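Step one of this worksheet: look at the structure below.
Left out: one protein chain. Kept in place: all the others.
In order of appearance the chains are A, B and C, and numbering begins at 1 in each one.
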Amino acid sequence: MHQREEKIMKRRTFTRLATLALAAGLTTGPTLAQEVLKVGAVAPKTGPLAGGAAVSYWPNVKLWISDVNARGGLKVGGKTYKLEAVEYDDQTNPGETIKAVQRLVDQDKAQIVLPPYSTGLNLAAAPIYARYGLPMITSTATTDKAQALSAQFPNVFITLGGAKPVVQGVVETMVKLRDRGDIGKKIAMVNVADAFGIELMNEAKPAFKQAGFELVYETSYPLGTQDLSPVMKAAKAAAPDAFIAWSYPPDTFALTEQAMIENLQVGAFFTAVATAFPAYSGRFGKSVDGVLGIGGVNADGAAFKAYAKRHEEVTGAKPDYWASVMVYSSFQVLEKAIEAVGSFDNAAIIKHIKANSFDTVIGPIKFDANNNNPAFWTVGQWQGGVFKGVASTGRDGAVDVLKKGAWK
Amino acid sequence: MSALLSLRGVTKRFGGLVAVNAMDFDVAEHQVLGLIGPNGSGKSTTLNLISGAFPVSSGSISLRGQPITQLPAQDITRRGIARTFQLVRLLPSMTVLDNVKAGAVFGHRRRWGREAETIAEAMLEKTGLSGRGHMMVGQLTYIDTKRVELARVLAGEPRVVLLDEWLAGLNPTELQEGIRLIRSLRDDGRTIILVEHVMDAIRSLCDRCVVMAAGTKIAEGTPTEVLSDATVIRAYLGDDDA
Amino acid sequence: MSRLSARDWRNLVLVAMALGVTACLPWTAGAYMLSIGVTIAMYTVLATSWSLFSGPTHYISLATAAFFGVGTYVTGIGIQYLPYWTLLPIAGIIGAVMAALVGLATLRLSGVYFVIFTLGLAEFVRQIITWGQNISGTKGIYVLTSIGETHIYWQLLGLAALVWLLGWLIGRSRLGFALRIIGDDEAVARHSGIDTARAKILLFMVPGAVAAITGAILAPRYVYIEPSLAFSPMLSFQVVIMALLGGTGRLWGPLVGVIPFTFLWEAISVSFPNQTTLLLGVCFLVIVYLLPKGFVGLIDAAKKRMGAEGYA
Partner (left out) sequence: MDVIITGLLLGGTYALIAMGLNLQYGMARIMNLANGEMLVAGGFVAFWLWTGSQISPLLTAFIVAPIAFLMNWLIYMVFLRPLVKRARSRGQLEVDSILTTFGLSFVAVGLMLALFGGDYFSYSYLSTPLNILGDTYGANRVAAFLAAVVICGLLWLWLSRSRTGMTIRAISVAPDSARLVGIDVRRTAALAFALGGAVTATGGTLISTFLTLDASTGVIFTLKALVIVIMGGVGDVRGTIVAALLLGLLETFVARLIDPGLTLAAAYLLFVVILLFRPQGLFGRPTT
């Protein structure tokens, strides 16, 4: 397992050193005869959200552009354009995101501006996209206010859904396990005390009560807590049948390790963001089997396998099994809409996106009246070293959920 | 005449060291009191206790019968006790006039604007600095810096002036000028406490003297009385040739 | 208040005209320049109000992020219940009260403890707000208003004018005189009859209130308010660096620091997107080494060398 990891590690560091040296000599060779189209992308490369963006966002920008160029370029109104990325680092600061988007449109005259990363930065930039009428197909923003947002910003589309469907997916999975007798009705539930964690926790508590589950332990912990063993010890003391954590990457890793140390015997173990990251299975190896997490994908589908292979070749890193594929698919929707309309008339493109369904790596995407993509993966499970989708709102290819065995 | 300023059992301890030990003395209105004694006898510390620079360990200090023992320095200054520093401390980024205005604006009589300006200029006249209001303090001679500090103290029209070795470091001619200046304050009827080593200044200026040694009062009286007192001489000159 | 001299009138008119010209930016410049204008206006207000306190007292406050964050939450929460124009004064009052409390607690401490206390303050307030959010079940707050970049720009410009006016008035008032004395020698100040702690606390309320109001003004721009973005310590450091780059000796000092720094930040972000953080770090180092007194120091030194008479 570790040899391949090592090869990738070496290649990735080597590519980084090369780009660092290359950055000094900026000018690329003479542009091809084909016209070049600037594609703007602004997201965190530093700051608290840099970790997530580095896994799910930046590689997919690079992959999408290389895929389109490999296919000959973007065919718009009879002409084909070679795409070239203009990237900016907003250092996880909304003020910078706003300035960067303005810069892309005003100064760099980018025809296409890809959506930023994460709920906060997307919403900060939404007014700018709205003013220029640019289509904004967000792929990393979760919100339950899609209705209010689409009223204020008609050009904003939400592909990652909101808290309600994710909670429904988790509740459905737990009910399935309980009805099969794999787990009892006692749950322990924790959440990171950040907007994301709070939103999901508030949806989950009533939903689980309604589904007849008993909440034996619940708590929240601040972002950046260095030691989660007190939380895990208290959870274990409550002898739950299932453990659910609405967590961010650092605490997802910490809670999993703590559960292994405490040898928490539960029929279902769910952690949120980063469960689908390659680093997660890289760190815990075999004992990751049976762990549930947010997202998931039709891992056995040919589309995803081809995507994952290309992703690794072009960017040197494996994609994660949730956000990566959503980001890439949202770029595909934009690409197909522009080519279908045959011009850069944004109003027409937005109308086209609202009206049609688009075939992407995760399957068909069709936005509802509130510009919200109703069909997405909500829960996935590590089975045999692959994070497969087990529950979704209208996605096919879901595999059956398995009972969590002992930690290996 | 009732005492303007009185100290009762004033003590100051720095950890184990007792710098000032149960000092009692009074200062009457318009009186010039000399506080003298060999180095390390607690003279300056007593002055610092009166001016609020150091908190008093025990005992009480009162001004016109009202206790000011635990008051912070700024309140004591506002009540009318202003002081100079052993090492002259002026405000480097400001002109001479502004330095003096500082006393006028925030001292015992709080002035502002035109009034503060006139008082400051008057004090410059008084201390022999007339016409040099606009100069920066960095350009002054040593005695002029002392004049500015004195002018600042006077600009607040204090009830009691504390001079902490104000004459120290002056050459003979400057010394005469300094003594003449303090005498003019005396003639104006100001109440002054003078901590000094310059004996002929003490003789010519002070109505009464308090002599300190090792933190305690060893003698009190007119300058001639105390300077001829055996214990005082022994304290100053040490035991062998008494 | 001593009478206004002819020179004061001339300066007032000049400043008013300059403000008039900059106010027309929304019409004369494109949206991108406007967004830079908003950034410059924001940092000018924060850096000027910061140096009003730190100039004379030499205390380095890293509390800007804490006051700014509280300001954004005042708008975030208040926007649903109160009309918008009432939120700015409320934010100002809350900021001032917070600054007074911090002042009471810390101004007795020596310099470096004050710095670390203010740095920790932003984190402390963030934890409390996150915990409060968690208990009350409210998540990230949406500020959906019709307030656009232009409104925000004008409000910041108005606030900047207010801050300069306030700074000018303080400079001529007893408090200003007291602060200059404290800056030179605090012992002399105390013995001249100045209540130094009270003066510092009073003055610290100015950057407190102004930073909170700025936060309240900018909240609609961010649309979605969450603790980690509203309270980032980065803001405190940027304000300090820009104020020091400009120089805290003069009222217009920080402005002279903010403008070049913002354009420098832009230039670096544009030409080196992948190494932005690296190069910004290098700029910080250069500023601290080469310009200890900031541009103001540079300009004053140049003026001395040219022997130019007359007043600045």
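Operating definition for what follows: a residue touches a chain if its C-beta (ideal position, glycine included) is under 8 Å from a C-beta of that chain, and two chains touch if they have at least 3 such contacts.
Because the structure is predicted, anything quoted here is derived from the model rather than measured.
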Contact set (omitted chain vs shown chains) is A, C
In the full complex, which of A:G51, A:G184 or A:G301 touches the chain missing from this view?
-> A:G51
Contacting the left-out chain in the complete assembly, out of A:V216, A:A274, A:V291 or A:A391 | A:A274
Of C:M42, C:I60, C:I94 or C:V188, the residue that touches the missing chain is C:I60
Return the single residue from A:Q258, A:N298, A:T360 or A:T378 that touches the missing chain.
-> A:Q258
Residues on subunit C facing the left-out chain by the touch rule are 58, 60, 105-106, 109-113, 115-117, 119-120, 123-124, 127-128, 130-131, 134-135, 233, 237, 240-241, 244, 274-285, 287-289, 292
Subunit A residues that touch the omitted chain in the full complex | 2, 5-6, 9-10, 12-13, 16-17, 20, 44-48, 50-51, 53-55, 58, 193, 219-222, 224-227, 229-231, 233-234, 249-250, 253-254, 257-258, 260-263, 274, 277, 279, 282-285, 317
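Quick note on the criterion: only the chains that are shown with their structure count from here on.
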Can the chain contact pattern be summarised as a line, a ring, a star, a complete graph, or none of these (other)?
-> line
Taking each chain's centre as the average of its Cα atoms, which chain lies closest to the overall Cα centroid?
-> C
Whole-Å gap between the CA centroids of subunit B and subunit C = 43
Distance in whole angstrom between the CA centres of subunit A and subunit C is 37
Note: subunit B sits from subunit A at a C-alpha centroid distance in Å of 76
What does subunit C use to touch subunit A in their complex?
-> 30-36, 39, 42, 127, 130-131, 133-134, 137-140, 142, 144, 148, 218, 221-224, 226-229, 232, 234, 266, 269-277
Residue ranges of subunit C in contact with subunit B within the complex = 1-2, 174, 177-178, 180-181, 183-185, 187-196
Spell out the residues on subunit A that touch subunit C in their complex, using ranges where they run on.
-> 19-20, 23, 26, 45-48, 86-89, 91-96, 98-100, 102-103, 105-107, 119-120, 123-124, 126-128, 131, 145, 148, 152, 193-196, 198-199, 202, 220, 222-223
